[in-house]
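One protein chain omitted, others in place.
Presenting chain A:
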Amino acid sequence: MQHGKYRFIVGFLAVPLAIYAVFVISPFVQAIYYSFTDWTGLSSDFKVVGFDNYRKMFEDDIFWKSVGHNVLLLLVLPLVTLGLGLFFAFMLNVGGRRRKNAAVAGVRGSGLYKVVYFFPQVLSIAIVALLFQFAYNPNSGALNSFLKAIGLDSVQPDWLGDPQLALWCVMAVMVWSNVGFYVVLFSAGMSSIPRDFYEAALLDGANRVQTFFRITLPLLWDTVQTGWVYMGIMALDGFAVVQIMTVGPGGPDYSTEVLAYFLYTKAFRDGQAGYATTLGVALLIVTMIFAGVVMKLGRRERLEF
């Protein structure tokens, strides 16, 4: 029965593996090679300079600043986005009480809310970022106009023009545009949890908080973990929002500089493509570390149902 098993597997895997090697692995290897050169990106001649780029990177204040911002994004974004996503999904699916004679249901109007939450997801991130750029405009933007309208004339922040606020403004937009996706994702996950569990819990007199932490969250753990990885990758990127919203290079005084954007300016403005690939390799390593940590921490007993 085992006979020919490997030949069978190899036969199936050879073509996809070859494609993978050519289109995925080889650019990786090439990029790592470029990170040891002084390639400008503007001409095709370059020479190998050893670890010069890496040394430069470690001494580069802006690099460390952008790593710091990425780490902050990595800590805050998934926590807030997934937290909100879980909360909304729970309220939409299980949070309501005794409606239409069903024991377990969402709050009133949950169908509409789902559409509303998901709406930002159908907008391109470029549109979202541009939209918020106008909202953050200190003179005519929606935010300051609102503050003015409610009599807060003295509170008129510069939003994206203020290094203390700029990164938080960017984060708010990233949360806003992503939360809807997780509401839908978690809703789908929750709808596959058998109703009897909830009914049993209700009979036992559990309240919403207990139901959430004892039933919903454990049974949803796999989905949450996937969401965590996915959101983490968003946090490590953050390029589009930073590029569009904080148009000066990486915000005022580098306050929104992230690795991906820093890499972009080095490659496509300063003519230092070699150094930029070095930053790319750094980004790869940070991403790998993040994934490893999440996988390790996230491992849990599986609950079957």
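The rule is simple: a contact is a pair of C-beta atoms (placed from the backbone, for glycine too) under 8 Å apart; a residue touches a chain by one contact, two chains touch by 3 or more; residues count from 1.
One rule holds in what follows: contacts and distances are computed from a predicted model.
Novice: Tell me the UniProt name of the left-out chain, picking from "ATP synthase subunit b", "ABC transporter substrate-binding protein", "Cytochrome ubiquinol oxidase subunit I" or "Acyl carrier protein".
Specialist: "ABC transporter substrate-binding protein"
Novice: Among A:105, A:174 or A:276, which residue is in touch with the absent chain?
Specialist: In the full complex, the listed residue that touches the missing chain is A:276.
Novice: Which chain A residues touch the hidden chain?
Specialist: With respect to the unshown chain, the touching residues of chain A are 1, 5, 24, 27-28, 30-31, 34, 38-46, 56, 136-140, 144, 156, 158-163, 222, 226, 229-230, 233, 236-237, 246-250, 252-254, 260, 263, 265, 267-273, 275-277, 280-281, 283-284, 287-288, 290-291, 295.
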